[in-house]
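The other protein chains are all here in position, but one chain of the complex has been omitted.
Letters A and B mark the chains in the order given here, with residues in each chain numbered from 1 onward.
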Amino acid sequence: MDILLQQIVNGLVAGSIYALVALGYTMVYGILGLINFAHGEVVMFGAMIALAVIQALVGTGIALPPAVIIGLGLLAAIPSCMLLGFAIERIAYRPLRHAPRLAPLITAIGMSIVLQNVAMIIWGRRYITFPALLPPGLHQFGSVVVTDLQIFIVLLALLLMAGLEWLVQRTSLGRAMRATSQNREIAGLMGININTVISATFIIGSALAAVAGVMVSAYYGIAHYYMGFMLGLKAFTAAVLGGIGNLRGAMLGGVLLGLIESLGAGYIGDLTGGVFGSNYQDVFAFFVLILVLVFRPSGLLGERLADRA
Amino acid sequence: MEALLSISGVSKHFGGVTALDAVDLAIEHGAIFGLIGPNGAGKTTLFNVLTGLYAPDAGVFVFDGARLADLRPHRIAACGVARTFQNIRLFANMTALENVMVGRHVRTRAGVLGAIARNRATRAEEAAIIARAQNLLDYVGIAARANELAKNLPYGDQRRLEIARALATDPKLLALDEPAAGMNAAETGALRRLLERIRSDGTTILLIEHDVKLVMELCDRIAVLDYGKKIAEGAPREVQRDPVVIEAYLGGALA
Partner (left out) sequence: MADLIARWQVWKRDPRVAWSVYAALALLLAALPFIVGATAGNAWVRILASALLYIMLALGLNIVVGFAGLLDLGYVAFYAVGAYCYALLASPHFDLHLPAWLLLPLGALVAGAFGALLGAPTLRLRGDYLAIVTLGFGEIVRIFLNNLDAPINITNGPQGVDRIDPLRFGSLSLAKTHSLFGLDTPALYNYYYLFLLLALLVIFISLRLENSRIGRAWVAIREDETAAAAMGINTRNIKLLAFAMGATFGGLSGGLFASFQGFVSPESFTLIESVMILCMVVLGGMGHIPGVVFGAVLLVVLPEALRYTGDLQNALLGRIVVDPADLRLLLFGLALVTVMLLRPSGLWPSPIRKREFAAGE
């Protein structure tokens, strides 16, 4: 039972991170109908930039509280990622808005590869470690251990998701975003500046991605030029699981996927009599993706669309 | 004689909207049957259900004596129902000839092995496909445009090409969705002659149309749909005078 609870806790934390990244995917897909393959790389850049700043600050030896150091890292990462997301859309997607469907998919993959390799050239191939800054505060509930960091991540993620929900439901920008995702052409005719809305979508998604990147590198202790790929794929799976284009779906899907992965990896050894171990963890996300797309492509919270003539 | 196509009690709902409500129709062999009604009445939906794009929520189609049970589009085409689309769905980047050649797919057999080996049988089949396609282009009157890309054809020729492609499937029933849309009087007249020729050459025609003159001159029988229900059926002149029909189109009794 205790293992179960521990796995659930772990799953919730990972799931919160997936949710933040999934939001970026789902917003872009809702508005453009496009899978932004490069989104995972934006997360990676967020992590790398923040880490670079953090390591530099730690290196100077100035005694600053950890919160400030990490805060400064975030301060560097978030605007950088926002700019990056904006640039990706302008360069790789906007010119192809009316091209055959295959074209933006290919540029998306291309951008993803470009970003991975630029990061590799800048920061090298080695794993970059997150300095030991964080208070090792532990809380014990029975035999379930929860760290301060875990609590912080979940709370911050919830805060950001609530913020996004407010933005989308209560502001005029949010209204414009919702209208554009329903029917781009008509929204344009109603006086909404589509390009602005699309850019805003990318910028917001990238800001969330930056935070997620910092969370990942803090939680797992490392950052790496290739980290965006798997994470991106899993987050996209989460978005599809919840119902692509649906914000609440992305949040739900993220948390669910985190749980599925955590519980799966924890129990797969027992379930398969030792044939498959937790080293197959990454495979879970893919199987979930395939199952969802084959049996319920609209996801958990999505509408059942009859995509007929 | 038994009808070629009999539609019994066909219904289709989309969420809360009833697109088709227990529609009954019977189309005789060799007829030109018109389907008319205000916009949104369910005419194209009926086509889509007939040709397998949507599954009906209720009802039965009996075509040429057999129930159309496996309602997947390509099976229905194989049974002998071919259609054109309201918004013209040609293979834009294939030539006119190639478009019609694709229509022959369902009546030909060469597979991967035949394609690779190009044995005598396959070569003969290909030659027959090309010849038939050229014939059909000629039949509808666009033989001169055989090697042009479909997307570059003028609008009227695109409509004819779609008809040629549908004819290539050797249909018993040709279902046309607003074939005269956007045509002027001369083009419509030419279309009428083409459709009469198709009928006299042995193909039954089911036709959605808004062009009243065309419908009056061409159709043997028409049915009127409104809000998914069939509200009238009969010879064109009768239906034209039916008060229920007039009300549906004009929304109120005439003074």
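What we mean here is this: a contact is a pair of C-beta atoms (placed from the backbone, for glycine too) under 8 Å apart; a residue touches a chain by one contact, two chains touch by 3 or more.
All values reported here derive from a predicted model rather than from experimental measurement.
Screening B:105, B:172 or B:229 against the full complex identifies B:105 as the residue touching the chain left out. Here the missing chain is touched by one residue of A:65, A:100, A:142 or A:191, and it is A:100. Of B:83, B:160 or B:230, it is B:83 that touches the chain left out of the display. Interface residues of chain A facing the missing partner chain: 33-35, 91-92, 95-96, 98-107, 109-118, 120-121, 229, 233, 236, 240, 274-277, 279-280, 282-283, 285-287, 289-290, 293-294, 297, 307-309. One chain is missing from the display, and on chain B it is touched by residues 51-53, 72-74, 77-78, 82-83, 85, 89-94, 98, 101-108, 110-112, 114-116, 118, 122, 125-126, 129, 149, 151, 165-166, 168-169.
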